[in-house]
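Take a look at the structure below.
The complex is shown incomplete by one protein chain, all other protein chains being positioned as in the whole.
By letter and in written order, the chains are A, B, C, D and E; residue numbering begins at 1 in each of them.
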Amino acid sequence: MPFVNVKITREGATSQQKAELIKGVTDLLVQVLDKNPATTFVVIDEVATEDWGVGGVPVEAFREQT
Amino acid sequence: MPFVNVKITREGATSQQKAELIKGVTDLLVQVLDKNPATTFVVIDEVATEDWGVGGVPVEAFREQT
Amino acid sequence: MPFVNVKITREGATSQQKAELIKGVTDLLVQVLDKNPATTFVVIDEVATEDWGVGGVPVEAFREQT
Amino acid sequence: MPFVNVKITREGATSQQKAELIKGVTDLLVQVLDKNPATTFVVIDEVATEDWGVGGVPVEAFREQT
Amino acid sequence: MPFVNVKITREGATSQQKAELIKGVTDLLVQVLDKNPATTFVVIDEVATEDWGVGGVPVEAFREQT
Partner (left out) sequence: MPFVNVKITREGATSQQKAELIKGVTDLLVQVLDKNPATTFVVIDEVATEDWGVGGVPVEAFREQT
């Protein structure tokens, strides 16, 4: 009964893409560890870019630097 | 000083129901482990149904199947 | 299908006490939000006291102060 | 720069299986959302069965029931 | 490659304050543990006050008591 939390920046992921993530992660746990999909939960968190930091700065500032 | 995170799908839980969850979880930690309520935190996350997967699909699709 | 994470300091909680926490949290979600216990997960994390800080110091130092 | 946390019960997952989970989740994020693997983190938590509850009881008791 | 999650109540933290938190946490990990800032992630979650409990009640009720 795995629980998977996927955190991504909020940048327009569609419902279809989220469904693909849910399916892909669940299939992976079935294949690798023989988990039961009915008790595999996947929760996606979208995080505003001002709330995600990397390199000591918010992600948008980080991208401008690199 | 426990920290409890409750994740539920966003489906109309009221402020009153959230307050009941907070009280219930806190009382439980006091009763079972003699924790101090003043340093017991409870954080509730409501998750959109398209962001919660089970059985390899978003929760609404899962409910239609079952 | 709630997911609840309970973090406590590692100070000798027994298997029986953990089972009481699991039962209590699950019952609470059934009572307050009519959740299905079969899809309610509760995960307990015990954290070493040197890894838990409050008041700017590890918890054991905090208790000596207060 | 996704961050993925995979929680599973501690039941003998091997280093090889963990590496397959890490690769699979990362590949999925690249395929579905065009994420950069170099900034995709995957953290696996193994949880003792007495610390994971479902159906109101620890997971081992749950399995005996079902 | 640390990952830091900062949860605060949603009470008007500005983008500037969030950037200061990101910078401060990252600098701290560089200074104390010699971590690479380019692979240090900081994610800030703002939580509605009705979703944060302490002392067995939502935080606003708690503040009125104390």
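Just so we're on the same page, a contact is a pair of C-beta atoms (placed from the backbone, for glycine too) under 8 Å apart; a residue touches a chain by one contact, two chains touch by 3 or more.
Just so it is clear, the structure is predicted and the values come from calculations on it, not from any experiment.
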* **Where the missing chain touches chain C, by residue** => 7, 47, 50-58, 61
* In the complete complex, which positions of chain B touch the hidden chain? -> 1, 3, 39, 41, 43
* **Interface residues of chain D (partner: the chain not displayed)** => 15, 18-19, 21-23, 25-27, 37-46
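The definition used in the following text is that only the chains that are shown with their structure count from here on.
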* To do: Sort out for me whether B-C or D-E is joined by the greater number of C-beta contact pairs.
  => B-C
* Asked: Which one, A-B, A-C or A-D, has the same contacts as B-E for more than half of its contact pairs?
  -> A-B
* Asked: Between chain B and chain C, what is the gap in Å from one C-alpha centre to the other?
  -> 13
* To do: Using mean C-alpha positions as chain centres, tell me how far chain C is from chain D in Å, no decimals.
  => 20
* Structure fact -> chain B residues touching 2+ other chains are 7, 21, 25, 39, 52, 54
